[in-house]
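Apart from one protein chain that is not included, each protein chain of the complex appears where it belongs.
Read from first to last, the chains carry the letters A and B; within each, the first residue is number 1.
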Amino acid sequence: MATRIAPSLPARLSSRRAWTTAGLLIPAYGWLTLAVFLPLGAMLFFSFLKAAPFGDRPLVFTFDQYLAFFRRPYLFDVAWRSIELGLWTTGLCALIGLPAALALARATRGRARQVLFLLIILPFWTNGLVRIFSWTIVLREGGVLDQALHLVLPSAPGLSLLYSYPAIVIGLVHAYLPYMILTCYLSVAAIEDSVVEAARSLGARTPAIFWKIILPLSLPGLVSGAILIFVPVIGSFMEPRILGGRIGVTMGTVIEDQFTQAFNWPLGAALSFIMLAVVLLIFGLTSRILPGRVASF
Amino acid sequence: MVGVDVVSIVKDYGPARVLDGVSAAFEPGRFTSLLGPSGSGKTTLLRIIAGFVTPNAGTVSFGGVDVTGEPVWKRNVGMVFQSYALFPHMSVRDNIRFGLDRRGVRGEVANREVNRVLELVHLEGFDQRRPKELSGGQQQRVALARAIVTKPRVLLLDEPLSALDRRLRQGMQVELRRIQRESGLTTIFVTHDQEEALTLSDEVAILDRGRIVQHGSPTDIYERPRTRFAASFLGDANFFTGQVNAGAIEIGPYRLSTQDSLPAQGSAVTFAVRPEKMNFQAPRDGARPMNRFGATLREIIYAGATSTFLLADDSGSELKVFLQNRDMAWPSIGARVELSWSPSDTILVSE
Partner (left out) sequence: MAIAINRRSFNALLASGVTAAASSGLMPRRAAAATEITVLNWKGYGTDEAWALKDFAAATGVTVKHDYFNSEPEMLTKLQTNPGAYDVVLINSARTQQAQAAGLLDPIDLAAAPNAKDLAPALKTHANLMVDGKTYGLSWLWGMNSLAIRTGKVTGADSFAIFLDPRYAGRLALLDDAATEIAVGALLTGQDINNPKDMKAIGDKLKAMKTNVKLLWSSEDEWNKAFAADAFDISVFWSGAAVRSKKQSKLPVEFIVPKEGAIGWLDGLSIPKSSKNKDAALKFINYMVDPKFYVAWATQAGAPASANTAAMSELPADDLNKQIHKPEYLSKLQFMSPMPDDRRQAFNDLWEEVKAGYAK
C-alpha cells in the first residue's frame, strides 16, 4: 500500500511555485503561439478556401484543395522527387558527416579541433542565397570546376554541373552537412574511450569496433541529424530553383509558386499541410522501427 | 594460465619519464597488486601489459613469449576498467558475449559460457538488463564476467573498486578474491589503496615515481619495508635517524639494537618502527633486552577497540603508538614516558 512519504507543501508555497513555473514557461509558449501556432492556424484556415481571401470576394469554403494530388496527378511525381532529394541529401550527409564527426571527436584536440569546428559551422554564417549563387559560379560551364579540370586535362570537354540533379544535391549537402556533423559529434564525443578500449581488449579490431560499438552509439546523432536535414530538404526551393534549371521542380517550388506566382494561397497552404502530414507519417513509422535503439541508453 | 614478465620497461611522455626501467615477474595463477600513489606509473604499466601503450624500451612477455609488439586484440587479456566500460547499447548477455563472438564462439556454446560466468559472479537472471539498469556493484560484476568469459591469459584490473562505497567495496573484494581463486587466472590489480592491496593480493609491488620499490608478499612488504617510502606508504611508521656505534644505533642518550645487519661504524642510519610494535615501558621480553626511547605523551585518540597515542620525542618529532585497549592503563597527557619495542621490530630503511 502506498504511503505518503513527503509532507505536502503548504498551499501558499505550492501556488507560488505554480506561478513561477508559469512565468518561466509563458515567454516560450507565448513566442510559440505568436510565431508558430497563429500563422499555422491562419494557413489552415486558408487551406479550406477556394481563393485567396483578399478583395471583396466572398469566402467560399471547400475541401478541393486537399484533393490537389488527384486533380493534378503530376504532383505525385513531384512529391516523390522531393522525397528522393531528401533521401539523397540525408544519405550523403550521413556518409560524409559521421566520418567527419569521428575525426573531430577522436582524432583532434585543442587548437586543431577548435579551428575545424569553426570551419564546419562557417556555412551557417553565410547568407543562404549567397552560398547558392557561389555554387553556380563553381559549377557552371566556364566556372571554377570547369577551369580546374582543364588545367589538368586541357582537351577534356566542357564540364557543367549546373542545372542538374547533382547540382541541387551538392548545394543542399553543403548547406545541411554541418547539422549532421554536429549531431554526430555530440553522440560520438559521448562515447567513452574506455568503452572502445574494452572492445579492443576483447579482441575487436577496427572494423568490428566501428560496426558494433561506434555506429550503434552514434545512431542517436545520425537520427537527429537526419530529421534536421530531411524535413527542410523535402520542402526546399532555393537550391532546386537556382541550381536545378528545369530539373529543379520540388514540392517546395510548387508551393512557393502558389504563393508568389499563382496567388493561390489556399492551394499552397493545403499542399503544405499535406506535406506536414507525410512528414509526421514518416516519423510515426520510423519511431516504431527504431524504438530501443534510438531511446537513450 | 601464464606468467607475465616485464623487463626494463621505460615509458616517456614528452620530457616526463613515467616508467624508469621497471622489471617484474608475475607468477602464473597469482594475484599481484600494483600499489602506489597517483603518478607512480602503475596504471601506465598495466596498460603497457595490456597493449594499449607501447613502451619506449623494454619487453613484455606472456608465458615466455614476447608480446611487446602485439596489438591489443591479439593478446587475449581480460581487462576491467575503473569505469567498468560496459557497452551501453547492449544487454548484459550481449556484453559478455562480445568477446566470445570476436573469437568465433557463437550460438549455444556461447550462451553456455555466458551462463557459466553469470553464475560465477552471482548475476543469474540479470542477463537481459541494460547497464543503466544495474547498480555500481552489479556493473562491476558484469565487467568482470565479460573479462573472464573468454578465458584470457591474464586478468588486468585498473582500480575497479575505487568507484564503489566502502561497504560494497569490501564485499566486492571478497568476491573478487573468490572468483580469482576459482578461475585460477594470473591477475594484476592496480590500486592506490594499501589496505585493499594487502587484503587481496598474493604479492604486492610498490611503485614510486616510475620504479618498483619493493615486490613481495603482503607480510614481507609490511613487516620488512626496505625504503622509507615503502614503510610510510604501506601503513604507518615511526622514523628514527641515528649513528652506528659499536653494534647499535645511537640517538642521543639511547642505544637501540636491531636484528638487521648494520652498515659501517659511524655511518648515519635510518630505521622505522611500526606503531603497533611499540608499548609503554614493557617489562623485559623474556631474555632479550627491549629498545627504549623517551618521549612525551601529547594526545590520545580513542577509537573504541583501539587507541592511537601521539607523542613527541626530545627533538620534537612526532611518534605514534597504536595499542589495543586491553587494560586501559595509560599514562596521562604531558607525562614523560618510555617507549619500548623489540629489536626485531627495528627495521633499517634506505631513503
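We take it that a residue touches a chain if its C-beta (ideal position, glycine included) is under 8 Å from a C-beta of that chain, and two chains touch if they have at least 3 such contacts.
These numbers come from a predicted model, not from an experiment.
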### Query
Taking the complete complex into account, which shown chains does the hidden chain touch?
A
### Query
Which of A:91, A:216, A:232 or A:245 touches the chain that is not shown?
A:245
### Message
So one chain is hidden, and I want to know which residue out of A:94, A:120, A:145 or A:162 touches that hidden chain in the complete assembly.
### Response
A:162
### Positions on subunit A contacted by the hidden chain, ascending
51-52, 54-56, 72, 74-75, 77-78, 81, 136, 140-143, 162-163, 244-249, 254, 257, 260-264
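We take it that only the chains that are shown with their structure count from here on.
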### Message
Going by the contact rule set out above, which residues of subunit B touch subunit A in the complex?
### Response
50, 52, 71-74, 76-79, 81-83, 85-89, 98-99, 102-103, 130-132, 143, 146-147, 150
### Message
Could you list, by residue number, the parts of subunit A that touch subunit B in their complex?
### Response
192, 194-195, 197-205, 208, 212-213, 216-217, 293, 297
